[in-house]
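Only one protein chain is missing from this complex, and each of the others stays in its spot.
The chains carry the letters A and B, assigned in the order they are written, with residues numbered from 1 in each.
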Amino acid sequence: MELFELGIEGIKALLDKKEVTPHEVLDAFFARINAVEGKVSAYVTQTREKAYEMAASAEKAGNSGIKTLSGIPFAIKDNLCTKGIKTTCSSKMLENFIAPYESTVTERLSGAGGVFLGKTNLDEFAMGSSTENSAFFTTKNPWDLQRIPGGSSGGSAAAVAAGECAAALGSDTGGSIRQPAALCGVVGLKPTYGRVSRYGLVAFASSLDQIGPITKTVRDAAMVLNAIAGRDPMDSTSAPLPVPDFTKAAGMDVKGLRVGIPREYFIEGMDPEVEKAVKGAVAQLEAMGAIPVEVSLPHTGYAVAAYYILATSEASSNLARYDGVKYGFRAAGKDLLDTYMQTRAQGFGPEVKRRIMLGTYALSAGYYEAYYGRAQQVRTLIKRDFEEAFRVADIIATPTSPTAAFKIGEKSADPLQMYLSDIFTISINLAGLPGISIPCGFTGTGLPIGLQLIGRHFDEEMLIRAAYAYEQSTEWHKRRPALPSDNGADKGEGPKAL
Amino acid sequence: MSVRYETVIGLEVHAQLLTESKIFCGCSTKFGLPPNSQTCPVCTGMPGSLPVLNEKALLFTIKTGLAMNCGIAPFSRFARKNYFYPDLPKGYQISQYELPVCERGHVEINTGEGFLTRRIGITRIHLEEDAGKNIHEGAGPYSFVDLNRAGTPLMEIVSEPDLRSPKEASAYMRKLRAILRYIGVCDGNMEQGSLRCDANISIRPEGSTKLGTKVELKNMNSFKFVEKALEYEIKRQTSAVKNGEAIIQETRLWDTSTGKTHAMRSKEEAHDYRYFPEPDLVPFMPAREWVEEIKAGIPELPDARRVRFIAAHGLSEYDAEMLTSERALADWFEESVKLGAQPKAASNWIMGELMRLLNEDGISIEESPLAPAGLVELLKLMDSGTISGKIAKTVFDGMYRSKKSADQIIKEQGLVQISGADELGAVIDQIIAANPGETGRFRAGEEKLFGFFVGQAMKATRGKGNPAMINELLRKKLAGN
Partner (left out) sequence: MIESKDVMKIADLSRLTLTGEEVRLYSSQLNGILQYVEKLKELETGGTEPTSHVLDLRNVTREDRATASLPVEDVLRNAPDPKDGFYRVPRILE
């Protein structure tokens, strides 16, 4: 097995036994990147020099105590501020923005010894479900280069699937970790809202955003969560709760675990392959002693609508700071007002503009009650749906995405179509619950299908427990995309290596 | 029959809070540092930054609310006020909308008619962040933005439209300022901008209860300008209404150079601030014990102190009002009384000599080189006759300038009062002998020449002569005894 095919645990084992050095680990991953990045286009910026520096420090600092991820190479989604490194959010607006401070999660990750390979591509400002909204280039799904990797953390998910990193960080506002993880056949975990600090995450929708790991295995995700979770005094919304050792939950059995199956997620006309794979996974869990229970989440059908009011409203406000005054892109204008207008018109892509306008409209005088106010009430109803369901279930199982990866360009003409592909992941953000996506099968054409497990607030341990048990009873996570490798050079519209 | 109009005024006062750090980040609030040297990712609105509330800012706001008889909201939260401006780094101001910290309070103001007071309602007090500063250099095509001030905690105090005249408006502002300074939450410096005032003013026919169209006034940075701007606006509106013109609801700026208000030049479209609850900050529910603790920490406020000064120290309304206008001043006075000074005497010396010297030096009473104990010593020396009242002024000055005690100065400069009958008698004999003309005329009946002799005696004793003694001896000797 190649080094780049290993996840965190596999590499850690080799490092601990001193069979490889952190430097050699990096060599292997950069070689892999050289080989396939030209096809995948996961990275906006590679930070090779810095990576080797970090590896050298890791080697010196050793791997005991808090250095649980010493020498492990990570890819970081490019909407996380990394000090001294370009943080672009895949937008022209921040194309040359060099973050003057470090986000809490990357600080904790490097504090645990993690090494950064580079910043990955995303839908511009995390707005999208396919990474086609990146202002720079579209990342390809390593399983089928004609298809999207999902979004908005498409770059991170593709990098993990293609072996271009051991693990990655993504962010999730309406499914942006889970959906690309599902479409790329890897693990993606969105923690409970408040579990992980948002300080340094370029805000899209403040009450919905969360940062989480995208990894090859469930245990890897638990290890990353251990390192990044916990209260941060710089984030008022981070929960003052103790952080358990999430890896301990991996290996616990699922006997007697009640698995809720929400009827609204298994509707007439759903993709038969997705249905089969997910139902198969549930059967598998049942075979291991879990108890499927039918539940109902009656307001599911309103989630996308509520989300697209709330998220766009918050986004319209969060993106008001991009005005060309203090940082980022500035267009020439004949006066101040014109400067604002031109800067934002040229700096933002169409999806971002669409959402800003939608949000502005929903908040504007006369419409607040009908849209924003109402969406907040629906949010309460959705939250209550889950509370009800969790009285009879310990965990809820659903498909992550209604379909496997679609072709590049297939849905980009109709924004609404794109929004509807978030239907299974969105409610979880509205309710603030934790969710994980793990591979549970493939389509006839070899495209990954994801199983989503949803837990109660702050019950990531339950997710890890069930996800790990299922994962270990299958071979899905061992499959790799058959990526033909180039010999070296990046071609065409590739990322810039530092 | 001509209609008489009455004025309806409401004030929105912004007070910068005296915290060490900004409201949502740890940057210093110190004034006057080089541009953009006191900022961080949070107060410059960098991507990914988040606000965290300064506990002191909240405490100060609750304290202010309690001092102004407000109810403290059991549940309160922040909201975003969205608009674009270069000094507003995030493109929104974190402020409060529906659920402010304090509501429904009042202060009493002196209406200027005797010592009657009127109650002015306070609608709400809320907490928000200040914006940065825009600087325009001359007529150049640029403006320059300094974000040092961005994020300074600001308290907004909104009054009910209860004020009925420009004088009441400035009395209200003075009262607010006094209270804010008393409780130590704001230094109330209008010139420096730590206390700012916007006014809403309308007029209506006397007796009407419906409010007229209100005009917002800005850019008044002193009590005097607040009064002048309001006075001008009343004239303008009254004249307009009398001419049958409608009052336009608009924002007008006070222009010191012209003495008028004029409508803002820029297109003032009605702002749609699109308020919504701030998702990056969690609501607060101040614990009852904490609010009680804050309340207990409020010192005696100006009004209560003034009333007590009149009752306990027998001061006049005027003196009490003056002494309680600043907490430090009232403290200084009370300290001197505690140490044994007679209240009226202490009051005179403080309001007279001490204030004169402090004003000359441009310093506040907290910086006074003379402490209350010094005044007490001086007054004792006067009472015992050791020095005369006239000399006392010299001694006081000396004590202030040199920080020496009264005793030291009197000894060093030989200022002890001369009261000895023999010594004074000899001096007076000499004066009478030296001025035969005046002596003759006085003895012939020109009573008013007495003052001349007193003056000569004072001159001869270099002011140290005991006036009573001099009087007595002069009377005797001039009468021929």
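Simple rule for what comes next: contacts are C-beta pairs under 8 Å (C-beta built on N, C-alpha and C of every residue); 3 or more make two chains touch, one makes a residue touch a chain.
Just so you know, these numbers come straight off a predicted model, no measurement behind them.
Trainee: So which of A:T68, A:S91, A:T173 or A:S236 would be touching the chain we can't see?
Mentor: A:S236
Trainee: Based on the whole complex, identify which of B:V3, B:L116 or B:I135 touches the chain you can't see.
Mentor: Per the contact definition at the top, the residue touching the missing chain is B:I135.
Trainee: Per the definition of touch given earlier, which of B:D146, B:E168 or B:E353 contacts the omitted chain?
Mentor: Within the whole complex, the residue contacting the unshown chain is B:D146.
Trainee: So which of A:G111, A:P244 or A:G333 would be touching the chain we can't see?
Mentor: Only one listed residue reaches the unshown chain, and that is A:G333.
Trainee: Which listed residue (A:G194, A:P213 or A:G230) would be found touching the missing chain in the intact complex?
Mentor: Residue touching the absent chain, from the options given: A:G194.
Trainee: Provide the residue numbers of chain A that touch the chain removed from this figure.
Mentor: Residues of chain A in touch with the missing chain: 96-98, 100-101, 193-194, 207, 233, 236-237, 239-240, 299, 301-302, 304-306, 308-309, 316, 320, 323-330, 333-342, 344-345, 348, 353-354, 356-358, 360-361, 364, 370-371, 373-381, 383, 414-416, 419, 430-432.
Trainee: Suppose we count only contacts with the excluded chain; which residues of chain B make the list?
Mentor: Contacting residues on chain B, toward the hidden partner: 19-21, 26-30, 34-41, 44, 52-58, 77, 84-86, 134-136, 140-147, 253, 264-266, 272, 274, 277, 279, 281-287.
Convention: only the chains that are shown with their structure count from here on.
Trainee: Mind listing the chain A positions that touch chain B in their complex?
Mentor: 79-81, 87, 89, 94, 97, 99-101, 103, 198-203, 205-207, 233-237, 313-314, 316-317, 319-323, 325-327, 336, 340, 360, 363-365, 368, 372
Trainee: Using the touch definition up top, name the residues of chain B that touch chain A in the complex.
Mentor: 41, 44-53, 80, 82, 84, 86, 89-92, 143, 145, 147, 272, 274-276, 279-282
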